[in-house]
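With one protein chain held back, the other chains of the complex are shown just where they sit.
== chain A ==
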Amino acid sequence: MAPKPCALCTVNPAAIVRPKDRSALCKPCFFNVFETEIHHTITSTNLFARGERIAIGASGGKDSTVLASVLKTLNERYDYGVELILLSIDEGIKGYRDDSLETVKRNAKEYGMELTILGYKELYGWTMDQVVEQVGKKGNCTYCGVFRRQALDRGAAKLGVKHVVTGHNADDVAETVLMNLLRGDLPRLSRTTSIVTSTPSSVASSSPTDPASHTNIKRSKPLKYAYEKEIVLYALHKNLTYFSTECIYSPEAFRGSARALIKNLERVRPSAILDVVRSGEDMAKLCPGSDEGCGGACGSSTSAIPMAEEEEGGCGSSNGRNAGSEMANMDRQLAQNEAAVENELEVEITFHGRDGTQQKIKKQPKKIKGQAAASVPRKAVTKQVMGKCKKCGYLSSQEVCKACTLLEGLNKNRPKNHIEVGYDAEPENHVRDLAGQVKGLEVGSG
């Protein structure tokens, strides 16, 4: 059977079937189309400003590797006039991050980009290996997720960079849209579907001009409309070296149900992924609490940019949320509903009666028979005010940010010295301490 020719150049044999429209392209045409679409995403959303210094959040994985490669290509081809640097976070997981950081180093050399590696150890005093040693393998992803989010901002601040780009792709966004939908968390859609989020300068931003402030870092996802399939094929056919292994602490993370659902949908109807992304954007526009109504396509003022999440889950997106953060999210959601009332976004219709009195019709959620549909009390919630964590100064709606709260717990329980049998320690600590002694008085996490 003669190979099918490329739908664009009609000369070369096709090698790739594009998921978005099932067109069959040859490699050179595919590269060109893939790059051009990302260029279009960047220009249509005014993502970059000339002279801007942009840090690429680089993990060594496929997405950030392709992002770095494509941005370098486009910056040269279209003269964006931006300076690209690489920023990597070292969680301190032996046998996982060590290897992927080697990939990042190689990429840095290959692309001629400055590279900064920032470790959890350096930032928080704990490596993830040490965290796991302490808290076990349950819930450790929460720590990692919270720490990582702040780490990129802190790294950017350290470098004097105001903009961090990440490799989130269309599949990631679609997955998050579905998860928010399944969780009933529509207000979050705005932030997860928007191409730009920011860690806004806090209300009481004491030093807005402070270059080291990590409260006003712009985050964006230039690959938001790029299929994971095409990212992998781009890397493959361009012979880009990337690192792929699952985090040793979350071997099940990539089997998240939302991810499986997305991939199953893609097999049946490849356009579904972008359709879900677009649906997410459209729903976000209609949601109470939506900070903007354009999916990031318009408006460059900071106020139009949705806030970044303080506590995004760990990797695999599906795990790493603990009950505490669910509660905080619920509070936030309620606060946003309040805000929506003020903005007269549905919820309440006010009109003037004939006698001049104001009448209100409250839109109630349809009551489900026999079920406590309204059992979640719509109690008045004080409006969420973003302030700074009193400990570290990071943006937080709480007095103490999530990372500091987690650290406090960790530090409190940190065994001071394995040899000393803790007289006030918990029973299991006795066991562990004794076990430590039996093992020959190993000095623990130092």
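Simple rule for what comes next: a residue touches a chain if its C-beta (ideal position, glycine included) is under 8 Å from a C-beta of that chain, and two chains touch if they have at least 3 such contacts; residues count from 1.
Going forward, contacts and distances are computed from a predicted model.
This figure omits one chain of the complex; the name its UniProt record holds, of "Translation initiation factor eIF2B subunit delta", "Ubiquitin-related modifier 1", "Protein inturned" or "Chromosome disjunction protein 3", is "Ubiquitin-related modifier 1". Contact with the chain not shown here comes from a single listed residue; of A:Val17, A:Val135, A:Met283 or A:Leu410, that residue is A:Val17. Among A:Gly61, A:Gly119 or A:Gly280, only A:Gly61 touches the chain that is left out of the view.
Of the options A:Thr10, A:Thr36 or A:Thr245, the residue whose C-beta touches the omitted chain is A:Thr245.
Residue-wise, the contact with the chain that is not shown comes from A:Lys229, picked out of A:Lys229, A:Lys388 or A:Lys402. Across the interface with the omitted chain, chain A contributes residues 3-4, 13-17, 22, 24, 59, 61-65, 167, 169, 171, 228-229, 231-233, 236, 242, 244-247, 253-255, 259-260, 263-264, 266-267, 315-316.
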